[in-house]
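One structure is given below, represented as structure tokens, and several questions about it will come after.
Of the protein chains in this complex, all but one are displayed in their positions.
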């Protein structure tokens, strides 16, 4: 990287990254995989303070960020339930909260229940903001770790075939990942989902406009045999309201099990943003092509990379 | 400072500080403003452990203390909801809890829902206790940061004119601040509040006994034009019970807006303990005389100073 070319100020949405920046982030993430206890790298962020301002609980994401900060020698201020932090409880605006918390810390990792909250925070703050999910909106660090995992597992992002499976209508992760994949060449995407949770037109139109080939399929076995990556997602019960019948029907429709692994190519992998219920059966966990726990671990490296880049620059 | 003259053992209430101690604390707070990452100052409290024992949540105050400790290289044990800590849940006394927690830490920052709890804790503990608010009682570090902010912004505390506005009956902060201001000379205090939340007689009598001039006024514009400091507070809805009508009436009565700023003297400032609702309009935030976010930041320096003084002495 040359100089400050990619000065990263905030991480707000998957779309903000161009291909060059993505590659640069992935390069730093690779370095982060090599950071060991009691080496200079493990003290990179010594003296820096990260505040995790979580307006809704997400222990997994919070721990991943806090681990990333501490693996680099930084310190953490935790708010697991920031709704009590005046905002909801006493009526303070998000902007006022941010202006207070930025006085106590060097970077804020925020999760919020409202789409657009992270952008509002970034507009107000004079320190970097990382969006750790804002409602139905964005979860950009998940998209980055997904793309990073594909590159680590398959060796490239150009020319890959990806099957997105499960809840494509509401699943924030598959929508964000589609955005990132569109930055690469010759990508082919297959959508495999129950009818009630099909991929929406905005993403389809976007992919088409970016020259990305996509098709819908009802045949998971066929897709599995052709793809480099099968990205399975959980059908979220809370999206179905009182229609439990529709949920139950959707939920059991596309399961990744040993049969699917049997048709999978040797170099291919199965990914999942976790947590999973039974949409991937546990008997395939020991197959080396089951990449989902490695994927979770990659979240640590991506977050280490982002913290380093936002606080110290390139 | 000469030797251990001001040996500070606990921080329990605003009244415990004489003028000389206040000045000494403010001097240390000024030094704390200069502590930078990776300088020796940032390691002053290395190896020390602070426990935040919060029986009611107060994220803002907790984060401020935890940031202060970590900025000085210390470590933190957090209990965001100490009511579960046996006391309420299993019937353990506060004294037993303190005797257990003092075995794990070097200093305890405690917030409690009962007036007098901090003093009871200090009587039991062999390590320093800081009162981070005990019910309707005291919140001494807020009073200290308020007085420190006046000194930083106006340059002195003697001879100042202060307008206390809003909820003067229940507002813990204005009551404590009045106590501290009484230690200085030639102070003049104006009380501006809706009838239902007027300043109570105990404070008025105390000020009179200390030779502090005060008057009540219903004319915020007049007071604003005369004062060095306008200290606005939030009308707390929870104080009005079912009388929402009284709350609504009280709430809208004295708003600090552009009109108030227009009559404010050039050197004057507006303060607020935060969080605010609409008692200060956001359009004045960018005016340099809006001091409330600087005030919040001063809380960090005051708490750093207290932690240093309680753990290392002068």
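As written, the chain order gives the labels A and B, with residue 1 at the start of each chain.
Heads up, the rule we're going with is that a contact is a pair of C-beta atoms (placed from the backbone, for glycine too) under 8 Å apart; a residue touches a chain by one contact, two chains touch by 3 or more.
As the structure is a prediction and not an experimental result, all values here were calculated from the model.
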Per the touch definition above, residue among B:91, B:241 or B:288 touching the missing chain: B:91
Full-complex contact with the absent chain, from B:46, B:156 or B:267: B:46
Where the missing chain touches subunit A, by residue: 37-38, 42, 57, 59-60, 63-64, 66-67, 70-71, 78, 80, 234, 274-277, 282, 293, 296-297, 300
Absent-chain interface as seen on subunit B, which is shown: 46-49, 51, 75, 77-82, 84-86, 90-93, 95-97, 99-101, 103-105
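Going forward, only the chains that are shown with their structure count from here on.
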Fitted rotation between subunit A and its twin subunit B in degrees, CA, nearest 5: 120
Whole-Å gap separating subunit A and subunit B, where each centre is the average of the chain's CA atoms: 41
